[in-house]
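Heads up, one of the protein chains got dropped from this complex, but the rest are sitting where they should.
Chains here go by letter, A, B and C, matching the order in which they are written, and residues are numbered from 1 within each.
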């Protein structure tokens, strides 16, 4: 193995934790997974057994105390993130944390201050930044292939809504779903977003409205540069996961379509058709999860800055809070009003 | 000839007037073009000579006085529309009028009252409704192929801005350019638009800003049904005329792309590419201009209602005024505020 | 009218004759249709009445005798072509003749000799040469966009077979259907075709086989340059008219797809689909029929050479005969064996 090996621990063995664990075990060159913890003992044990991870437990502090572990991957519930970040920073472990850091700006700021003080690398799991399609769009923007960006359009729809119990604890669609698109909006164009106007309704399931949330929203963004952005979200696109982006600029436009399991075109006497797009994020973003962790390890090894810094990851939370306020007051809200 | 012949006169022999005249002369079965008038004598004469139209003049009243003429096509400057409409209605001539009827609601209402009183057929030239692509989208919506519409997205960008002198007299981008998209928004979804929020800037040419106009705008619409709409406009898309639409609903989504002069795909060691889309409206909407006049004649012959009524054509003007107000006050504006 | 007017007569008022007549009457600037003849009096009269053609009759010689007629369009049955061509040439009329000239090489050669002697312009109706897609492919080849052509691939399938009575008189699939593709093969690449190998069978309808014909064939061509060509034909493609071409060369490849009534993409929970392609040649090649006649008139006016000369139009007949021989003997046949 030519790459310097890095020892890691995973905190949280839920769906995304298991995904990262499997990738670190099999797909990330140079990664050594030494321990996994989860508040549910059976989850940690099952994950360790399945992947051959030497140690497991229920208390994340065991990972922070492990002398050989250099970096942690935080996949525990969102409300535990800032506590663990601060503890990990104090223990001198590099940190990869799932999004969002938190939904409370004061807690985020405290965590980021701890990270800054410690000097560890801190990366947030906005995995879509590492998708080949969105990377290509950003490359076009950065390299001037479309000139000065004028209008950004992000289409982001899930194949179906999560269970109502999930919705109730999710913090609302802006924090739970749009947050990825808020990050995409800042990722694609290098100009701060300064104002937004949000509108939306309950069109998929009345139970979502009864739970106090929206399921179908549109957000109009303004960048400091004068460019505008549009995000269209819906909790249900019956044809599958709908993840598209377009950036229009003074020298052209670039757009990416959904990803498909194959590109076969079938012509019959009924229609000319193809199969549905890849169904959901685990299929669509498979490679992006690998790339983000590869980049995390690469940044640690080579002393490069984090590809998704804490400061960048704070912005989508501010935007989500602004969107909520915009909905409540039916007016454009400046991000500076939020903090 | 199996179709009942209809005798027509054309008022105004500018670019669009000449287009309609040529179509009526060569492409619309059963149309007989008897006279053309234009305030500029040479324009009327040139058009008459080129197309073999028997009579021409500078005063549109000669057309209204012509006993054999059954219908008029009004292609004169916008500020003359309502006067001519009222005179034509009084003369009992069916009326096809270029868009917009006017930019003053009181004048529009007076004209529409005159039309109503006279009982003549009245159709406004929102030709894009007759485009095969947009027709297909509307068919999908009407037939329930995409279920209940949730989100409409209209991309509408010109290949380049008109001369500054034109901009100065245009009434502003909302009245001059977006008005087509405002009509498209109401055409695609059968629910009244009740509110909009507009934002925009000057990004193509500072001279447009100095003339008091915007060149790049985004408008967010709300339908009474709770659906939302987005319009993205720019006076300059360097790759050519950019006219696309998507309607997303509970059972699916339908989208139409630009039209191209050919569908050849050329793969070289540089890229996989195709030629640019059809450059501007005369190329892109060639067939829609023919279809709208065919439908005008068909509606007269068969006593069918107008495919683009005066009441429908009034809405985009209200929306344009609302958009202007929304820009000025940076807030959502209800259409009921305008009239 | 700026263009020099040209007076024409049409010989044959069947489906293609009526199409050309309507185009000459309405769509071809400068064309004046003075007479139509058809062996069936009612056909000639109906066509004349419908299009307002001043004269009609049953004998084509009336057209040749008409002192004002400068050019004829021959749309009569194939077995009458060479006689009419020779008479028209003797009468000094320019000639547009539907394909094929004839299926007998000696008769073709006699007709072409008469044309040559008379000096009239002679153009054969290989209309696909004037299609925007195939024109774009040829342009790419001529301008070197794909370098030296290596491999040509022509897909050509009808939506459904013609009636058996038609098949019986058609001269066989190679003369009736593939002949267009044989011409396309020579149109796309500027190198003589020297040899071919054909194979095929009866896969659509046994009655076609009983009539002594094939309904599904593949022909492999060799150009003098060393390039190869493939033609795939079938009398029935249930999804509609299938007309595609690809030319692969040393610097790239260019391909054209079918044409569609619209480009809408509909995504539902079943599939991502579009409507079927334009159904058959009258829809798909509408514009090419107009362009070929425009070019015919333009060549007469400006003394340009014929865009589809008699010599060029002879080649596909040779190829059809070679293909028939190749099927019979199951071996590659050199075109020089045929004549």
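In this text, a residue touches a chain if its C-beta (ideal position, glycine included) is under 8 Å from a C-beta of that chain, and two chains touch if they have at least 3 such contacts.
What you see is a predicted model, and the numbers here were worked out from it, not measured in a lab.
Novice: Out of C:29, C:226 or C:339, point to the residue that touches the absent chain in the complete complex.
Specialist: Missing-chain contact among the listed residues: C:226.
Novice: Which is it among C:61, C:203 or C:325 that touches the chain not included here?
Specialist: C:203
Novice: Can you tell me which of A:91, A:194, A:251 or A:338 touches the chain that was removed from the display?
Specialist: A:251
Novice: Could you tell which one of C:248, C:281 or C:296 touches the chain left off the display?
Specialist: For the chain that is not drawn, the touching residue is C:248.
Novice: If you put the missing chain back, which residues of chain A would it touch?
Specialist: On the side of chain A, residues 1-2, 26-27, 50, 52, 132-133, 135-137, 140, 145-146, 251-257, 259, 261-269, 275 touch the unshown chain.
Novice: Please give every residue of chain C in contact with the chain that is not shown.
Specialist: Residues of chain C in touch with the missing chain: 147-148, 150-151, 153, 155, 157, 197, 199-201, 203-204, 216, 218, 220, 222, 226, 228, 230, 232, 234, 236-239, 242, 248, 250-253, 330-332.
Novice: Mind listing the chain B residues that contact the chain we can't see here?
Specialist: Touching the chain left out of view, chain B contributes residues 237-239, 267-269, 271-277.
What we mean here is this: only the chains that are shown with their structure count from here on.
Novice: Counting shared numbers against all numbers at the contact of chain A and chain C, is it over half, same, or under half, different?
Specialist: Chain A and chain C contact each other through largely matching residue numbers.
Novice: How big is the gap, in whole Å, between where the Cα atoms of chain B centre and where those of chain C centre?
Specialist: 39
Novice: Rounded to the nearest whole Å, what is the centre-to-centre distance of chain A and chain C, using the mean of the C-alpha atoms as each centre?
Specialist: It comes to 58 Å between the two C-alpha centres.
Novice: Considering chain C alone, which of its residues make contact with at least two other chains?
Specialist: Chain C, residues with two or more chain partners: 267-269, 275.
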